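Note sheet for the following structure.
All protein chains of the complex are present and in place, except for one that has been dropped.
Moving on, here comes chain A:
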């Protein structure tokens, strides 16, 4: 009653804000959807690559941003997904059928890494996940079924409704749809009982436990879901590239994805997207200056982190 005026103001403001937001978002979706009509293959390739990193960043965002857990070996999940699809297709399985299997394998990998380690404090967790990432890569390098150091080549391109996906535009739209799905899944989980449980644990683990939340199980869910994102991305990555090798999943890959999440702002979906866009676009835009661009890139990252440690995307809560 007392602050009914303030409340009313806030409601109208939210509606207004929501309207402009919906308008802006639909405009963005339309532009991105129509983009392939007006640009060359190179831009399409860069955009597809961006979409791919957005999916990975959103997946890692669940682990780091939502649940507040460190993961320095996220590329491992993406590797498990890519290899699962690559190997199963070699044995003649249809691509679309390999996706659920890739996801299941990734979830299992998430449990294997998370189960014993989630009782650890964050700094130890960082080291264990780092090790896990390297173990996965080295295992892929030494197994016969993964093709050793040269990896898997000649992975078949998938067909959908009789249409074979092989042009860059096909993959552009495939990854675009995946990005939209990833955003919807992220949003819905975030605004659910599980999403809140992650926030409670991130804010105060003891208090969360006193409220009847099982911290280990809840964190494990974050790993499993994050891993599933990586698995889907990996499966599509395998058929887009038609070749995968262990070096694709090196530590730098994990570091890049981590960078996208931290740069954009942990726990924020637009932040993760922005981070991924920046990460892919920056080196492309400055391609002419050759090796210097990575130096410039590094300097810029340091500057951003110094002046905006909470990430590029602004904090919303008042």
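Observations
Everything below uses one rule, namely that contacts are C-beta pairs under 8 Å (C-beta built on N, C-alpha and C of every residue); 3 or more make two chains touch, one makes a residue touch a chain; residues count from 1.
Operating definition for what follows: contacts and distances are computed from a predicted model.
One subunit of the complex is not drawn; among "NAD-dependent dihydropyrimidine dehydrogenase subunit PreT", "Anti-sigma factor", "1-acyl-sn-glycerol-3-phosphate acyltransferases" or "Lipopolysaccharide export system ATP-binding protein LptB", its UniProt record names it "Lipopolysaccharide export system ATP-binding protein LptB".
When you scan A:19, A:164, A:188 or A:308 for touch with the missing chain, the hit is A:188. The missing chain, though absent from the display, is touched by one residue of A:120, A:135 or A:211; that residue is A:211. Not every partner is drawn; the one left out touches chain A at residues 1-3, 185, 188-189, 191-197, 199-200, 203-204, 206-215, 221, 225, 317-318.
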